[in-house]
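Note that one protein chain is taken out, while the other chains of the complex remain in position.
Chain nomenclature is as follows: A, B and C, assigned in order of appearance, with residue numbering initiated at 1 for each chain independently.
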Amino acid sequence: MTKIVRTAATEPFKPMPDDDMIVCRCEEITKGEIRKAVYDGMSTTNEVKRWLRCGMGLCQGQTCQKNVQSIISRELGLKIPDIGQITGRSPVRPVVMEVFANDVLDVHEEA
Amino acid sequence: MRIAQHPILGTYEKGQKVHFTLDGQDMVGYEGESIAAALHAAGVMTHRYTAKQHKPRGIFCAIGRCTDCVMIVDGQPNVRTCITELKEGMNIQTQYGVETKEAWEAKNK
Amino acid sequence: MKRHEVLVIGAGPAGLSAAIEAAKNGMDVAVFDENARPGGQLFKQIHKFFGSKEHHAKERGFNIGKDLLKEARDLGVKVYLDATVMGIYYDKEILVNHNGEVDHFKGDTIVIATGAAENMVSFKGWDKPGVIGAGAAQALMNLQGVQPGEKILMVGSGNVGLVVSFQLLQAGCQVAAVIDAAPRVGGYGVHASKVARTGVPFYMKHTVVEALGEDKVEGAVIAEVDDHFQPIPGTEKTLDVDTICIAVGLSPMSQLADNAGCEMKFLPKKGGNVPVVNEYNETSMDGIFCCGDVAGIEEASSAMLQGKIAGSTASYKNGYIDEDEWQQSVEKYRASLEQLRTGMFAPQNKGRTDMTETDEGIPLSKSLLAKGYVTDEELAEFPACSTKVSGVHPVIECTQNIPCDPCQDACKFGCIKVGSNISKLPVINPEATCTGCGMCIASCSGQAIFLVNEDYEDGFATVALPYEFLPLPQAGDKGKALDRSGKPVCDAEIVSVKSSKVMDMTNILTMKVPVEYAGTARFYRA
Partner (left out) sequence: MVTVAAEKKKASLIIIGGGVVACATAYNLAKKGMNDIIVLEKKEIGNGGSCRNAGGVRQSARDVRELPLAMYAVSNIWPTLSDELDVDVEYVQRGNLRLGKTEAHIKTLTGITKKSTDAGLDVKMITGDEAREICPYMSDEVIGASWCPTDGHANPLHTTLGFYRKALQAGVTFISGVKVNGIRKYRGRARFVDTDDGVYEGDNILLCAGWESRAIADTVGIELPIIREFSECMVTEMEPDMFPVMLGTAESDFYGGQTKHGSFVMGGMCGMEPYVSEKDRFITNSVTAPCLSRGIIKYFPVLKDVKIIRTWSGWYDVCKDKVPIIDNISEVPGLTIAAGFCGHGFGISPATGLAVSELILDGESHTIDISGLKYDRFRAKA
């Protein structure tokens, strides 16, 4: 991880005209919320995700991650590798619990 | 609108005509096509209303990734309609948050 | 625990090619794909591919998919469909969700070929129904047979945006405009030109500001952007559209590689977070390979070669081929890959906007990069575009260095030469005689070849052009000829329509136009 020094903001938060635009579709998180989270000290993709839930919805950030990252990196003046990625986790698609529970059966080859 | 004849693909292989319901209304589509495609062909754009802002959502990625097109299918919420095949007799409901319209309205009265 | 020697994740071009290569060498291979239909994105690709013969050039993507699948099955590769690989665990174990059942598989080799996901751009109202990804448009029209919308705004002028715009037109939709925040068209000029000549306007340095409408898209506001991609107030335009289609690039779908423990790196030139791979497409995890878009966004043709290199390397590592055989095959595939990685659009040139001339030293068309079509004046600089030849002859409006050469094989009479560097611009051999057969027109994946005959009749010329729309005009039909920008310029009469199996659904329309329009009339509208 890149070294990031965090201290309290000295300037008040500056709203922007498109702050109400949705960025994370699943969890309905806006650009303004993301900017405010960064202002409040959330300084990595994961921290913003954990604070706001953007990237924690059904699609697991597959749609919005890049857009969230570009907002964070622009606000902080950091590069995307510096703010990190959401970790790829199993299951990569939603799986019904009963199916998960049923993990001993054969997978049938296509007919 | 369905494409009757395509300059490269010709005609599309479609299965049997099937009947299903959307919020109780009778609809028709073809076996094997996705629920989302059948609804789109019938001019249905809104698949659900979101939980927080109550905004309409429909097809977005159409390949099972974005999960925007989810609906309640045979009682199951959050079913990705773009990759779920249409079947005879399916009961499809517009999803409100993660519930039916009735449950949503009862809760938000 | 069930085992196969090779587990391939993703039955797209890269995965199937890796499977074929490994199976050919005697390995026991299983391929898993989350879709009901294999082929990855190939089955949505109804256009003809670029490259050389060995790269399946001039074949349509979905046919390549069918061929690969057949070859894999003939070699005994097991293909599991509707089989989502949910995770990769220690010791090369995968967990597969297949039709409501979950199973564990282990392999000695894993090939991750999961492809790419679409990038998205957020703007006001982009969550409304009617804003869709380009992949969604393709899935609806090319797989499901449903029009994505009636009037569509295409956001993005890369190859995906251009190809899908053309496909939308083929599906009978209107494309209101192609816009891009970048100052120049991002995709192949020939793809842009075939869209532009139908009358679709291009707005570079424009972005979509808002999707209008209550419950669905009922219009789009676009605006010009400044050098920092910020909309310039006062430049807004409202377009009457019901669908906004987003095609702003792809990101490697690399979650499984990350999940497997492969070393990852964020590389903008490769499209995002990618597994670090060596020259054999092997990741930091021994025996785990990544090929195709998941290892860095490229074309399907490159994905197939990467798959072959991985398949060959796995075969060598497991003792199925010896070192010489391995090195020879890898050399061959790598040379083929290098051919594809030449020219202006090569991966190393991604994002470059400073190129001003072709490899041959001819100035690049500025109009093409700004509006999607080349002007008459600019075209005059290109050697294969001369109209001052007697009798029927090809005019090749190919103005960028793209790795593609089917035109030189298409002409049996040796009229067209590209040479061994397939990114070179084609030139016309003045010694050879054109018979007007039209095979070059049908072979050109960019639909950039026309046959022009200024001596057709007194005062009239004919222009033969590729045509992939319905309804197909008939000889004797009268309509308008459009120029490269899609503007009607003169009356036109169809004198012949040629369709044949070898032309693979590309029809050749020959229209009669006043001779002064021989150099400008490039499309026909009834």
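Some observations on this one:
Following the convention adopted for this analysis, a contact is a pair of C-beta atoms (placed from the backbone, for glycine too) under 8 Å apart; a residue touches a chain by one contact, two chains touch by 3 or more.
Everything numeric in this text was worked out from a predicted model, so none of it was measured.
For the chain excluded from display, the touched partners among the shown chains of the whole complex are A, B, C. From the set C:Leu81, C:Val102 or C:Val463, the residue in touch with the chain omitted from the display is C:Val102, counting the whole complex. Interface with the hidden chain, as seen from chain A, comprises residues 1-10, 38-44, 46-47, 50-51, 53, 56-58, 60, 76-78, 84, 87, 89-91, 94-98, 100-103. In the full complex, chain C touches the omitted chain through residues 87, 89-90, 93, 95, 102, 104, 259, 261. For chain B, the residues touching the chain absent from view are 51, 76-78, 97-99, 103.
As a working rule, only the chains that are shown with their structure count from here on.
Between the Cα centres of chain B and chain C there is a gap of 30 Å. Centres computed as Cα averages put chain A at a distance of 30 Å from chain C.
Each of the following residues of chain B touches two or more other chains: 50, 55, 57, 60-61, 64-66, 68. Among all residues of chain A, those that touch two or more other chains are 22, 25, 62-63, 93. On the side of chain A, the complex with chain C involves touching residues 18, 21-23, 25, 31, 62-64, 66-67, 80-81, 85, 87-93, 95-96, 99-100, 102-103, 105-110.
Of all the residues in chain B, the ones that touch chain C in their complex are 1-3, 5-9, 12, 14, 33-34, 37, 40-41, 45-47, 50, 55-66, 68, 82-83, 85. On the side of chain C, the complex with chain A involves touching residues 2, 34, 78-81, 83-89, 95-105, 117, 119-124, 126-127, 251, 253-259, 264-266, 268, 272-273.
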